[in-house]
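For this depiction, one protein chain was excluded, whereas all remaining protein chains were kept in their positions.
After this line comes chain A, so read on.
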């Protein structure tokens, strides 16, 4: 599951890079290439940097500067009700929005790179801070505030972090193994922090701009999920058309935090939710229904995005209808189940009894099975009168019991079928292991009762002699007559 989300988000990065190639106004080749290079996280060249500028080039590129300029202008102009009749693609404002989307993704990547840079530099001073404060912007702010201080009681972190984390940070700082940084490195670090903060501000500005235009660009989508989340979704997807092309399951995952940082348990992580998590509808559903609500929201917002990408409904009615549908569905999930009515009793003898089977039942039935003695007593030989208990035809007849042909009056308790099977298997097991293990094993069977017992191969032939066991289907029987020539 993690790999799927990871691969998908990697695809997104590729996508935004591709759009950057297409939309770019002035082709700054080196800048472009280096951006691609910077996009790679595990790049060996980055490890040996010393200078911030070799790492983060985004702010220097022409594209960045141009787009930021345009955004500023547009924000100054205020909300501009453009011509709705125009095809979406030709509208210059739309073009700007698309650029902004791509740019916001790039800025995010850039911030991560700068965060790595700051972290590496600051490690000498305060190594534990990176594991306590995860968010890159918070980290940058904290680093800037602390600077080169060794004593954290002099530093006021109020407002930057939640108080619990401030406490942990102060305690860790008192026992930290770091040393104060030399002057140049400190300067570079502070510079990088500033850079990160400006990038963050720029990204916010871009997103605000997109958000303000959201109602005009994608009215249906913003009715369902709200303009802020809609802007973010569009930004991460890389455009409205790209968002519309995505399947709903991907839309659900847009913006999901992929890293479960080591040391933090994954039990509490909100599974498989992205920006959708921030929507008003999601926040207002009870936690047990959240997963279903998330899936529903993702699917309906994908539909709305598709409508918006083709400009099918500029007024936003579709979005309102979908929102109403979502609301109704969630309400329906929450209503209590219908009251149980007592069932009438079933008709007697209408349901057949369930017959059980199995080894246990067979063993139980054996106790009541017909014994060999009874079988012999039930049968009679043709033409030979049977003996009876009271003599002369009175009393119980003895049948073939005690007749001259059968050979035995006293029939011993024959082996039950199950026992015969088990005995055969046991013997096979013992005689079968020849030469496999140590030389101390022999083919003599050690029975617990009689000690060493040599099995008599003729014993099987005798078993067939009694008239009760079928010779055809016998399980322990062998050839009845072996002729030696």
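A few points about this structure:
FYI, a contact is a pair of C-beta atoms (placed from the backbone, for glycine too) under 8 Å apart; a residue touches a chain by one contact, two chains touch by 3 or more; residues count from 1.
One rule holds for everything that comes next: contacts and distances are computed from a predicted model.
Between the listed names "BHLH domain-containing protein", "Sorting nexin 4", "Protein YIPF3" or "Thioredoxin-like protein 4B", the UniProt record for the complex's undisplayed chain reads "Thioredoxin-like protein 4B". Residue A:347 is the one among A:164, A:347, A:390 or A:482 that touches the chain missing from this view. Although one chain is not displayed, chain A still touches it through residues 342, 344-349.
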